[in-house]
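Heads up, one of the protein chains got dropped from this complex, but the rest are sitting where they should.
Showing chain A:
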Amino acid sequence: MSAASAVAAQVVTSTLASGRSKDRDLRSILFLGALWLSLFFGVIVLVALIVDTAIKGSGRFDKELVTNYASIIFPETTGFKAGIFGSIWLMVCTAILAIPLGVMAATYLEEFADTNRWWNRVIEINLQNLAAVPSIVYGLLAVAVVAIVGFDEKGVLIGGAVALALLILPVIIITTREAIRAVPQDIRQASYGLGATTWQTTWRQVLPSAVPGIATGTILGLSRAIGEAAPLIIVGLGVSVLSVPEPGIAGLSDSATSLPNQIYNLANQSRPELATAASAAIILLLVMILGMNAIAILIRNKFTRSW
């Protein structure tokens, strides 16, 4: 009896506390329905996009898609070898250029910078702005940077990698800072208490604890880079390339293309075979990107420690 009334009281308080008992009039239900719809609108579009593209590209999920180079003469066996290898190469070079620089900058801003100094505030505001600069503008900058370094030809691998690295640097800095900020103050204080310096604390305590967060942000940044085409058009990538960059340093000055740029070139073609091939290539690109996103989410949900 008393137990039952206690349960009843609990039910009453829990429903009251969340306001659910008053949710049952028509307007509230319509409102909730509208919220549901807006949440699932995006998912519906994503499913429509994937299904529609997969059906259109279903005729071309074959070996030639990966092993052949682009061909206008034989559109039914045109392939994306140059784009696939180009994209992988671009991603590796982008990662090498952007990750160390981004993590170092973020470490400085979080662990060393005195936020009262004006120059640190300038860096701060500047970062927020950079994150929203249109990607195509980074392409223009990359052309200039690569010319300064001494590569004059257009459409070389290093030009694309510089453009993408510039593009994702702000993303990496911002997400790394969040990861570092999530490491609790106690850990730093304990380290200082044992006589460690700022750098020793950062290197041995803070950064190792922040690795899952940094990894998540970095993978998301790279997955954005691999899908970009606009800055690569500016640096001249994406014209018909029938080779794969040589492995090693020598490959940096080889002409290259990327998977998104090859898709862009085919999207305006009227031959139905080419549209089919482009659809199949889109599915390939989506698998790569969604796979990277899934890994990032998995790392975030599994390894992020709650302190």
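Everything below uses one rule, namely that contacts are C-beta pairs under 8 Å (C-beta built on N, C-alpha and C of every residue); 3 or more make two chains touch, one makes a residue touch a chain; residues count from 1.
Simple rule for what comes next: contacts and distances are computed from a predicted model.
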TODO: Name the absent chain as its UniProt record does, using one of the following: "Ion-translocating oxidoreductase complex subunit B", "Transmembrane protein", "YdbS-like PH domain-containing protein" or "Phosphate transport system permease protein".
DONE: "Phosphate transport system permease protein"
Open item on the list: Given that one chain is not shown, which residue among A:69, A:151 or A:192 touches it?
Closed with: A:192
Task: Contacts of chain A with the absent chain, listed as residue ranges - done: 16-20, 22-23, 25, 27-28, 31-32, 34-39, 41-43, 45-46, 48-49, 52-53, 56, 101-102, 104-105, 107-115, 122-123, 125-130, 132-141, 143-145, 166, 169-170, 173, 181, 185, 188-189, 192-193, 197-199, 201, 220, 223-224, 226-230, 233-234, 236, 238, 260-261, 263-264, 267-268, 275, 278-279, 282, 285-286, 289-290, 293, 297, 300-301
